[in-house]
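Before any comments, here is the structure.
The complex appears here without one of its protein chains, the remainder shown in place.
Lettered A, B and C in written order, each chain numbered from 1.
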Amino acid sequence: MGHSHLTNKILNDPLYGFIRLESPLILNLLDHPLLQRLRYIRQLGMTYLVYPGATHSRWAHALGAMHLMQNALDILQHKGYGVSQDDRLGALGAILMHDLGHAPFSHALEGFLIKDMPHEEISLLLMQDLNQAMDGALNNAIDIFENQHELPFLHELVSSQLDMDRLDYLSRDSFFTGVTEGIIGVDRILQMLNVHQGKLVVDRKGVYSIEKYLMARNLMYWQVYLHKTVLSAEYLMGHIIRRARECRIAGLNIQISEDLAIFLDNPPDSNDFRNNPELRSAYTRLDDAEIMVHLKTWAKASEPLLQHLCGQLMNRQLSRVTFSSDEPDPNRIHEAGLQEARRLGLDDYAIPYLAHAGIVQNAVYRPDHQPILIQDRQRKIQSLGALSDHAYCVDLLAERRQYTQYLPKTERP
Amino acid sequence: MGHSHLTNKILNDPLYGFIRLESPLILNLLDHPLLQRLRYIRQLGMTYLVYPGATHSRWAHALGAMHLMQNALDILQHKGYGVSQDDRLGALGAILMHDLGHAPFSHALEGFLIKDMPHEEISLLLMQDLNQAMDGALNNAIDIFENQHELPFLHELVSSQLDMDRLDYLSRDSFFTGVTEGIIGVDRILQMLNVHQGKLVVDRKGVYSIEKYLMARNLMYWQVYLHKTVLSAEYLMGHIIRRARECRIAGLNIQISEDLAIFLDNPPDSNDFRNNPELRSAYTRLDDAEIMVHLKTWAKASEPLLQHLCGQLMNRQLSRVTFSSDEPDPNRIHEAGLQEARRLGLDDYAIPYLAHAGIVQNAVYRPDHQPILIQDRQRKIQSLGALSDHAYCVDLLAERRQYTQYLPKTERP
Amino acid sequence: MGHSHLTNKILNDPLYGFIRLESPLILNLLDHPLLQRLRYIRQLGMTYLVYPGATHSRWAHALGAMHLMQNALDILQHKGYGVSQDDRLGALGAILMHDLGHAPFSHALEGFLIKDMPHEEISLLLMQDLNQAMDGALNNAIDIFENQHELPFLHELVSSQLDMDRLDYLSRDSFFTGVTEGIIGVDRILQMLNVHQGKLVVDRKGVYSIEKYLMARNLMYWQVYLHKTVLSAEYLMGHIIRRARECRIAGLNIQISEDLAIFLDNPPDSNDFRNNPELRSAYTRLDDAEIMVHLKTWAKASEPLLQHLCGQLMNRQLSRVTFSSDEPDPNRIHEAGLQEARRLGLDDYAIPYLAHAGIVQNAVYRPDHQPILIQDRQRKIQSLGALSDHAYCVDLLAERRQYTQYLPKTERP
Partner (left out) sequence: MGHSHLTNKILNDPLYGFIRLESPLILNLLDHPLLQRLRYIRQLGMTYLVYPGATHSRWAHALGAMHLMQNALDILQHKGYGVSQDDRLGALGAILMHDLGHAPFSHALEGFLIKDMPHEEISLLLMQDLNQAMDGALNNAIDIFENQHELPFLHELVSSQLDMDRLDYLSRDSFFTGVTEGIIGVDRILQMLNVHQGKLVVDRKGVYSIEKYLMARNLMYWQVYLHKTVLSAEYLMGHIIRRARECRIAGLNIQISEDLAIFLDNPPDSNDFRNNPELRSAYTRLDDAEIMVHLKTWAKASEPLLQHLCGQLMNRQLSRVTFSSDEPDPNRIHEAGLQEARRLGLDDYAIPYLAHAGIVQNAVYRPDHQPILIQDRQRKIQSLGALSDHAYCVDLLAERRQYTQYLPKTERP
């Protein structure tokens, strides 16, 4: 029968080589339209405008994170912390589905399509839909995702400061951007995982690998995730969607698909989204292609600001983003926006779309929020930051805010 | 001034590391909308349905092929075959633009949007548009592309059985699919290049690398380019577009963008395309996203066959493709299509969309058509196939035809 | 207790990452002096004179081959061909020990230290010594090595045309030489292994990987194993040892260690070696360092020919090797040797050490000797060469002889 065939299904991954789909449940999940949608959302949004190789999909990331979960569970089993087959499938399912709720071009559009609903909550709702469709087969996965499972380390493998999500995305993003310094020693980190009183811990001799993982994470933030050109494109994408909504509300004639109109014309809040399965259907039909096609169309729109903004993105004529530790001068920003608006023959309403100030945060590691725990040979536990040698490192990597300025290229400081 | 700044522009590539954009001309070309469009066409169409990492763009390929061209020219210069700066830029420009004419989802749609016009000819037309826009700066590049340059080896580096196009795409496709066996020794092959009477030749000691390159190419054909599931998706995409055209011609109401309508409602021929710049504009606005969004829309169309086919693709419910060396039995195929049509409640018109026979060709190496030339230490030239040791290999890899059958999964032989 | 600790022992390998030593038996074997000796014999003899990275040891190869064996057995278990823990350890032990009998600088010295005894037989004798010392713990391993185990595929994994030995050494030699084209798709090949009536077979869809593996093997032969400079160094090493023996027999005063003297003064035959454990002890104290130190010493010897030959090797002043398909002209070779002897002020006895003819064989694949078997979906078995598409390839790669000439660099054809 089909079962034994399915369990030998293998996929090729450029990072890890062969990935085994070890159960029909996994195969069914991966084939489900809610998962298939992740094939059409890039992991790194518009980062390909800076790093041309970075076109990898969220689907490939989900698959990769599942592979790391398989390895982590195997290693913990070798160390005497085996879990039941049900719990194993639960953990694999949870990590596969952890990103279900992401919007297209995540950072740029999240919080805008649905009011006040973080993507984790959207993911959870969609998991519950999926669970219903699959007759409760995902109960365990959902428990693990929600941290209601009796083995807390399973949740920590899905979501913590050392979870399979982060290990995969750091590795994968390094690989596809070609920023090789982001490469981390995933294999070694996995080998160093252990369990103490149900919690995930790291063996003492793995602490240099953890430190290096945090430094790699730091580097990837500044080199990739918060790269100025990437930020500029994301700000621009946000402006475009905001301007499109304004146009719709103002009754201007711009082309739009039915699905996107739902979220632009009258943005649902989390209650609407929770109660209305139709909304969820529409949301899960949105993907990167849908947005890109709108941008191409609007680049020919009659509304001049929307047209201008879309043209900027399509032709990669991006504005300049700069960082500063001091708050930017609002007058200078207004002035720059004003001049650009004049140059383009646009009225004052265009100013905030052409120049603005912002803030970015870079929380490589939060020492106070469920820190990474280190276990020494005597099974004594300390948080990473409490190890005297490593406190500096932890301090260095703690949350950091930077002001940003988004200014027309024509403006010169 | 800006010039010296521009020439230090560097891009990151996951395969080759840093790629230097050595001149403002190159930078301007890469930024031009006709090139930028290649960011939105995947190099391998729907291959990501089988190899999830294979989402790399034609733009990244063009960039990579340019990098190999830089290396090849440097190596030939070391061997005493330096070229002028103009010819160098010409060769770099030609390889950057060689794929301009590709349609979205190339194999599936080519020859269908424009009648009787191979993509090389479309590329040439678009290059000429570009050249006009850039005041003749691409004259040299076009001469090289058309093999009208006085140094034939420059054209051969752009287009031959050992060109930078092939070297890059084999390497890149291996890398992103994770089919590591397709990896070829690009560096060694480049080191073995030489020039003899203006023609590109390979030094004798490079012959094993060439042989291995051909075997890798052979492997990539069967493992990737002609993978049965990839073929199935491409056939399906072709059916969808053909059915959409039928619907349009029959006046059925299906949603379509203006740009795509131009090519579906009344396909232009090469003359139209040559004479009508508007057609070329529309063509170059088409990309993968445009097609995918149509598929999502048509998956909800009222026309049942189109709806069914699009649903198949979106949900990855692909039909089965098998190979055979004998011509398939038309009766069996018709019968399979008929049964599937009945199962779906469709009339006979649906049959050829549900089951059909086809042919694929796999020309790894054409011994008779501008063969790869080998130069021994005495500078004697022989074609690869004429070397007694290697004749078998050449024979093995020569053109091969296979019949294919495309059948519903429900059908069992 | 110690057991569970031991089974978590992990080693780092540059090719495969972490390698798990899954049992105390494996750990004890690896630590035994007979295995430790392999740390001091390079896998590729003097190939580092051409490829500077190729200093990897036979010990690392044994470890790597064991790792591939672990993977192969895991994969076969997934396909329903699990073996008992005893058989598993037997297979791992057999592959770990398969190279025990190698002499230092293998190709150069083998067949010379002990008359008429291939290294496989020496390996077997040493395994039996080891087995005695370990109270019969290696019975199973020896049965598998000798092909007397009831599951023939276990022997085939140790020794056949597709064994773990070859898969590892091709990969490892590619890696350390930097001849990346020798890289083979080990993971894919392992995934394609299967068992049919107790014999090792390859699934049909793996045939392109096998073909590519054979082409890589072919390339490695010509690019590395039979590289002219490597051959020249090996011939020279053979000459040195032969000349040293002559000197010893002639009673000339040259420094020599006790252990080496045993094998030079009066070379034992296989009977001596079988019956005299002292001989085996002396043999297993010989390693690359022992030979190199003799060469350094003899480079200052009073005997002029020996001095000259050792100086050639130490200072990398190697003679020229050329290939030909026709038998070389003995007169020309004699004349070249004679002139070189005169140049060096040496008598005629030196001639054959300065110029000679030889033969090399390159058996990439033997179609008639236990061919690789391919299994199609209907579980029908064919030999690789019998598949119509692939017969050419097999033919191409079959045994090939070439004549060699070894001539002083001063000689010009």
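Things to note:
As a convention for this text, contacts are C-beta pairs under 8 Å (C-beta built on N, C-alpha and C of every residue); 3 or more make two chains touch, one makes a residue touch a chain.
These figures come from a predicted structure and were not determined experimentally.
Of the listed residues A:Asp31, A:Asp86, A:Asp116 or A:Glu181, the one in contact with the hidden chain in the full complex is A:Glu181. From the options A:Glu22, A:Glu211, A:Glu234 or A:Glu340, the residue with contact to the unseen chain in the full assembly is A:Glu211. Set against the missing chain, the residues B:Asp129, B:Glu146 or B:Asp187 yield one that touches it, B:Asp187. For the chain left out of this panel, the touching residue among C:Lys115, C:Lys296 or C:Arg343 is C:Lys296. The hidden chain makes contact, of the residues A:Gln191, A:Gln223 or A:Thr284, with A:Gln223. Touching residues on subunit A toward the chain that is not drawn are 179-181, 183-185, 187-188, 208-209, 211-212, 215-216, 218-219, 222-223, 389-390, 392-393, 395-396, 400. Although one chain is not displayed, its contacts with subunit C can still be listed: residues 11-15, 17, 31, 33, 36, 39-40, 42, 48-49, 51-53, 55-57, 59-60, 63, 175-180, 257, 285, 287-290, 292-293, 296-297, 314-316. In the full complex, the hidden chain is touched by subunit B at residues 4, 7-8, 10, 17-18, 78-80, 187-188, 191.
Keep this in mind: only the chains that are shown with their structure count from here on.
The distance from the centre of subunit A to the centre of subunit C, each centre being the mean of the chain's C-alpha atoms, comes to 50 Å.
Once the centre of each chain is set as its mean CA position, subunit B and subunit C turn out to be 43 Å apart.
Multi-chain contact residues of subunit A (touching two or more other chains): 17.
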